[in-house]
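Report on one structure; see the data block that follows.
One chain of protein is taken out of this complex; the other chains stay put.
Think of it as A, B and C in the order they're written, each chain with its own count starting at 1.
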Amino acid sequence: MPSRNPRSSRSRPAARPPVTGSLGQPGSVVGTAMEIDGPHTPEQVIAGLRATSEGEDLVQLLTPEGQRVSHPQFDLEISPAELQSLYRDMVLVRRADREAKALQRQGELGLWAPLLGQEAAQVGAGRAMAPQDMAFPSYREHGVAWCRGVDATEIFGIFRGIDQGSWDPIATGFQLYTIVIPNQCLHATGYAMGQRLDGKIGDADNAEATICFFGDGATSQGDVHEGFVWAAVYDAPVVFFCQNNQWAISASVDRQTRVPLYQRARGYGFPGIRVDGNDVLATLAVTRWALRECRTGNGPVLIEACTYRMDAHTTSDDPTRYQVAGALEEWKLKDPLERVRVHLVREGLAESEFFDGLAAEADELAVRLRDYCISMPAPGPERIFSNVYAEPTPAVDAVRDDYLAYHASFTDAGGTS
Amino acid sequence: MPSRNPRSSRSRPAARPPVTGSLGQPGSVVGTAMEIDGPHTPEQVIAGLRATSEGEDLVQLLTPEGQRVSHPQFDLEISPAELQSLYRDMVLVRRADREAKALQRQGELGLWAPLLGQEAAQVGAGRAMAPQDMAFPSYREHGVAWCRGVDATEIFGIFRGIDQGSWDPIATGFQLYTIVIPNQCLHATGYAMGQRLDGKIGDADNAEATICFFGDGATSQGDVHEGFVWAAVYDAPVVFFCQNNQWAISASVDRQTRVPLYQRARGYGFPGIRVDGNDVLATLAVTRWALRECRTGNGPVLIEACTYRMDAHTTSDDPTRYQVAGALEEWKLKDPLERVRVHLVREGLAESEFFDGLAAEADELAVRLRDYCISMPAPGPERIFSNVYAEPTPAVDAVRDDYLAYHASFTDAGGTS
Amino acid sequence: MAATGAPQTITLAKGLNQGLRAAMEADRKVLVMGEDVGRLGGVFRITDGLQKDFGEQRVFDTPLGESGIIGTAVGLAVRGYRPVCEIQFDGFVFPGFDQIVSQLAKLHYRSQGKLRMPVVVRIPHGGGIGAVEHHSESPESYFAHTPGLKVVACASPVDAYWMIQQAIACDDPVIFFEPKRRYWDKAPLDLATPPLPLFRSRVLRTGTTATVVTYGPTVRTVLDAATVAERDGQALEVIDLRTLSPLDLAPVFDSVRRTGRLICVSEAPGEVSLTSEVAARVSQECFYSLAAPVLRVTGFDTPYPPAKCEEDYLPDLDRVLDAVDRVLAY
Partner (left out) sequence: MAATGAPQTITLAKGLNQGLRAAMEADRKVLVMGEDVGRLGGVFRITDGLQKDFGEQRVFDTPLGESGIIGTAVGLAVRGYRPVCEIQFDGFVFPGFDQIVSQLAKLHYRSQGKLRMPVVVRIPHGGGIGAVEHHSESPESYFAHTPGLKVVACASPVDAYWMIQQAIACDDPVIFFEPKRRYWDKAPLDLATPPLPLFRSRVLRTGTTATVVTYGPTVRTVLDAATVAERDGQALEVIDLRTLSPLDLAPVFDSVRRTGRLICVSEAPGEVSLTSEVAARVSQECFYSLAAPVLRVTGFDTPYPPAKCEEDYLPDLDRVLDAVDRVLAY
């Protein structure tokens, strides 16, 4: 089928033949998907890396080749130390992610949802947040959690089946993971409405904003739309941060949309920005801007961070059944960590000691996570009956007492009861 | 609060003061709402009518003053006879609507949802349909029903509480009313997907399209969004026809959106057109175009028909509690029937015999509807148990038999059982 | 609410309105949100005047979308507010069902108590007002089957006044059902009489012949039946469940142990419903006391019919009395 990318409500695609249309094929090829396979000029080819080209609207400050480029609206002043610490976050987050995958393979985790490839999008967004801001994640935001000071072991607890999120969602400014897609978009909007009600909007230092994370697949769900509608109507200070990693399990993004997702925002009357989600600097700059817009009363804002899911959807997934080779190779050349490393080295912004020290730190982290993970205590049966209600009911308490007594009646109390 | 109407994803509204924001006030004033109260140049004032000005994008072919104007994309060849028959439909539909309201006041109908003011939007859209096209209405499309040959008495049956829609939704090409807002948008999309599967897309005379009706309030619901997403991804031949009558019960349209609703379509990659919904010619032309686009494989299309709810939401509603005077007066000057009458007269396209004959026909219709309505037989208790399943179950049959026996056991069988 | 202790006659609708008013005065974190709750005061006028008196920050119209209403209420609760959401009619709660079942009901549990969800979802329920489709549903059982939710149904003006305040004060999510065809019922409200706790059922009328348990709109139907039955020398004990989750069945068990006979009445379809649960529990707990099987009088297991059929669809006085005769004849 012919590709198309209407720019205005008047644009008119060519008529398609009157054959029975296939519902199995997306109706059109989406911008990014097209351009991934698009041509690359030779001068772009440096150190085996190629330039991204997710459309002319893409905001980029650091090319895959590690070149700093400037942008008229979203430029960024950044010190070598800051650059190093962003790189450090990405390296450690990736290491934790790889360790989690290994732990799952060894049966220590029941499941893992890898973030491989999305480190820049998540660290860029996470580091853009002020302490008083609030994040509403989906289930893959391990990198954002890291930036909010939520220890990876708390994330592991979910995937080990020990709890459903053990960190303090208020104190950390990072809400619990949300698995039903994308329920959190409305929670974030409501929370942001509350920030406005509390008078936290304005130029004061304690002004607040909210950021909501979701994927490209999630954009098809009604709750994203209602989140956009509510946020626009109430001027809610919320940044809708869509990580377009090109896949919803086996569905490529053109199964969800004809046109780039950031363009959705226009129809609701708020800005939509497409940023290179593999460029930590661009993501940081754009997200900072968006959060400031929200804090000062100009929310909401939609950010589409173009990135790529470099691993399987989860450890139970088998991408070989549906992924076309090639795209992955393309995206490897746009690796979010590598471009920063190249930049740090080429510009002489970091010595080898830095890289060596970071490697050692990553190793220590991996060991700590592994040791902690395999020794995590499993909850007892009483957990089943705890916190069902804030104001306990006699019914639940009675069932709990009965069951615990029954449970204790087994000689081997940990047994098959 | 400052009004705004971002035209691109880059537009940036002015910062609002850090006071506690009001959730009770819409975050911004929507285009139409602003412009209703906007200035009117003197030469626009003819015969007490004024020009509409729902934004420069509004498609209009017949001004409220009854002047034919042309449009670069949507022009229309129309004979005096056609013009008369469009006017006739609108007059009869309005008369049926007024009669229904009277019947409700007299207790013959339990409720009525008036279409007063929306005759042109509905007749224009209804008359644009080909016999083989399918319509999925909301609950106010009495004018479309009329164009599809569904007798007003069948509509009355719903509001009299004797059935939930008695016409044949397939044979008439007009599905049953849908009250849960806006569930029908997904039904229409699925049906249109079926038209494509059946190979009914193309240039053949029997090519088919679907049209879905919903209101401005409905656009906030997730199902409209999912309808847009599915239709775009599967190139479904469906026209989304939004009658923006400025109100969702007591909520004005700026409670649903910051920007004109037709602009939503862009973000999904299909055309969105704003038409003067009080102009039957413009609505006919635009809807014809949109249906042809769909039949030839270029669906979906969104049409926003700007019109006004000239009566209460339903007969149980009391607009005086929430409506600001003024707007209604403004819109009376844009009456959909009056402008056609003025045009027919001024251009000498209809003699007084025509108008007299039509008045008499309307009177006959009113009498027929009233007579039929008050003599409509109420369903017996067996209706409760009929068509619960296509393949009856012993359980329902048994309960039916028990109840009918019990019911018969009362001497006065029509009694309080 | 007038500060005077003098009993004042109010309708059930007025009781809710006054109760909401009192709750908003008592706690500035209480918000009222929903479709048309602002200037219009709701299609049933339950929120009449609240926006005028408490402002547009605390009482606001929402866009049209139930998932949006519940989902943003969850976010506001995370922020520390106590939203009271109005669902315009029973048949329109389903677009918000996912947010209620997957989020509202589970966030306290998921967060091991770190988050609280003091959200009230008000739903006018039941038929009998001659309405069009989707305006006469009785969806209580869907919510009573959902762990993490609390579900109550008020049946009288006085209960309406107190129960809505207690529901708003509760730190758990409460699905609050209002018997729409009883909105105009009247009763004297004496503020001096302290209210029953929220999660308690109540014996409305004592009797020895048989026990009839019900809730919501059919409470009055059953009381009327009891009055008629009395003429025939039948003394019915009538219990209003009031709380549908958790259920408070102790008074029912006590009653059935005395009367030996139970009839459960609800206008909701009977299959897999609250009446099933009550019948099952009583059959188990009062195994040796029951002189006859528990009988159920419910709406039929069909979609809600056209309005002209609802007189036949809804359990009425005659069907209740018929069940009484059958349970006694057993």
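The rule we apply is simple: contacts are C-beta pairs under 8 Å (C-beta built on N, C-alpha and C of every residue); 3 or more make two chains touch, one makes a residue touch a chain.
Remember, predicted model here, so these are calculated numbers, not experimental data.
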**Item:** Candidate in contact with the missing chain, chosen from C:E35, C:D48, C:E86 or C:E133
**Value:** C:E133
**Request:** Decide which residue listed in B:S85, B:N206 or B:S386 touches the omitted chain of the complex.
**Result:** B:S386
**Contact with the hidden chain (one of C:F44, C:F60, C:F94 or C:Y161)** = C:F94
**Prompt:** Which is it among B:M90, B:M193 or B:V275 that touches the chain not included here?
**Reply:** B:M193
**Message:** Please output the residues of chain B touching the missing chain, sorted low to high.
**Reply:** 136, 163-166, 168-170, 175-176, 178, 180, 183, 185-195, 197-198, 222-223, 226-227, 229-230, 233, 386-391, 393-396
**Fill in**
For chain A, residues touching the missing partner are 20-25, 110-111, 139, 158-164, 179-181, 217-218, 220-223, 248-251, 255-256, 316-318, 321-322, 378-379, 381, 383-385, 388, 395-396, 399, 403, 406-407, 410, 416-417
**Message:** Even though one chain is hidden, which residues of chain C still touch it in the full complex?
**Reply:** 67, 91, 94-95, 97-98, 101-102, 105-106, 109-110, 133-134, 141-142, 144-145, 147-148, 245, 247, 269, 271-277, 279-280, 283-285, 287, 290, 292-296, 300-303
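Here, only the chains that are shown with their structure count from here on.
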**Message:** Need the most distant chain from chain B, centre defined as the mean of C-alpha atoms.
**Reply:** A
**Asked** When the C-alpha atoms of chain A and chain B are each averaged to a single point, how far apart are the two points in Å?
**Response** 41
**Asked** Centre to centre, by mean C-alpha position, how many angstrom separate chain B and chain C?
**Response** 36
**Request:** Among the residues of chain C, pick out those that touch two or more other chains and give their numbers.
**Result:** 57, 62-63, 65, 67-68, 95
**Fill in**
The positions of chain B in contact with two or more other chains are 20-21, 23, 220-223, 255-256
